[in-house]
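Note that one protein chain is taken out, while the other chains of the complex remain in position.
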């Protein structure tokens, strides 16, 4: 079953004079607000996106372009992709599966 | 100011016959439940930990050992560390800073 | 200048009974042998690819599919992309620039 992947992307602009990166992250994240066909979630270390592989990579490319339009001349982008084909997974179901197991372990 | 870092760790056991990894992730995550001196959050793509660098790496090493006790013979661990020293950041403040900016952008 | 990016990809098949991953890595790597328009290099921790962003991501997608054809049901792929637009960089020039500086530091 070739379905949805769950990916995380972290976009790191370099050669910016200020150590604050939130205005870059916000502008990258805004790209996703226009994408109605995917699910996503912002975390402290990146953005998690769920959708078909092609679409996810297309959006990540758009996000990666954003800091260049804001003055950065070098962008380092880190992507991790979890693609499971024996069963459907979602951003929520992955977290829930772990919490369920941790709960069981501790309830002894 | 050398203070707290925010790190993300993803522990990937390999050579396990089943594609489900949640029992490994849950056992790794349980290590953190005993650590009262750090903050942490489980996401769909890893675990985010906030604390002093030494302590965070010590806990990650403990987490990394767990799948070996569960039968895995090869573990691949991915860590990213965000260490900002001009101002204090937290797991919550990083996410909030971006949401505030995205809100402003969209409220036009 | 929007030119070539340098990317690293690590493809991790999971749910394989054996901890050896080299047959998967070799099959992924073979995808690149047919690509005459890019540069690449195998390291102990991944494959480094230099080329236009679109082409690099297209090849990484092809590589990511390979372990599924070999029986894996879950593949975790880690990508990092270095995209510098103020000057041209190559796989060789990046390493050389550092070695030149380390040489100077040590020659005192």
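Read from first to last, the chains carry the letters A, B and C; within each, the first residue is number 1.
Following the convention adopted for this analysis, a contact is a pair of C-beta atoms (placed from the backbone, for glycine too) under 8 Å apart; a residue touches a chain by one contact, two chains touch by 3 or more.
Since this is a predicted model, take the numbers as computed values, not measurements.
Student: Which chain B residues would touch the chain omitted from the figure, given the whole complex?
Tutor: Touching the missing chain: residues 15, 53-54, 57, 61, 64, 68, 73-86.
Student: Identify the residues of chain A touching the omitted chain, counting contacts across the whole complex.
Tutor: 12-21, 72-74, 76, 78
Student: Hey, which chain C residues sit against the chain that's not shown?
Tutor: Missing-chain contacts on chain C: residues 6-8, 10, 19, 22-23, 25-27, 29-30, 33, 41-46, 48, 78, 80, 82, 84, 86, 91-92, 94-95, 97-99, 101-102, 105-106.
Convention: only the chains that are shown with their structure count from here on.
Student: So how far apart, in whole Å, are chain B and chain C when each is placed at the average of its C-alpha atoms?
Tutor: So the centroids are 25 Å from each other.
Student: Nearest whole angstrom, what separates the Cα centre of chain A from the Cα centre of chain C?
Tutor: The separation of the two C-alpha centroids amounts to 20 Å.
Student: Counting only Cα atoms for the centres, state how far chain A is from chain B in Å.
Tutor: Roughly 15 Å, centre to centre.
Student: In chain A, what residues contact two or more other chains?
Tutor: Chain A, residues with two or more chain partners: 78, 80, 82, 84, 86.
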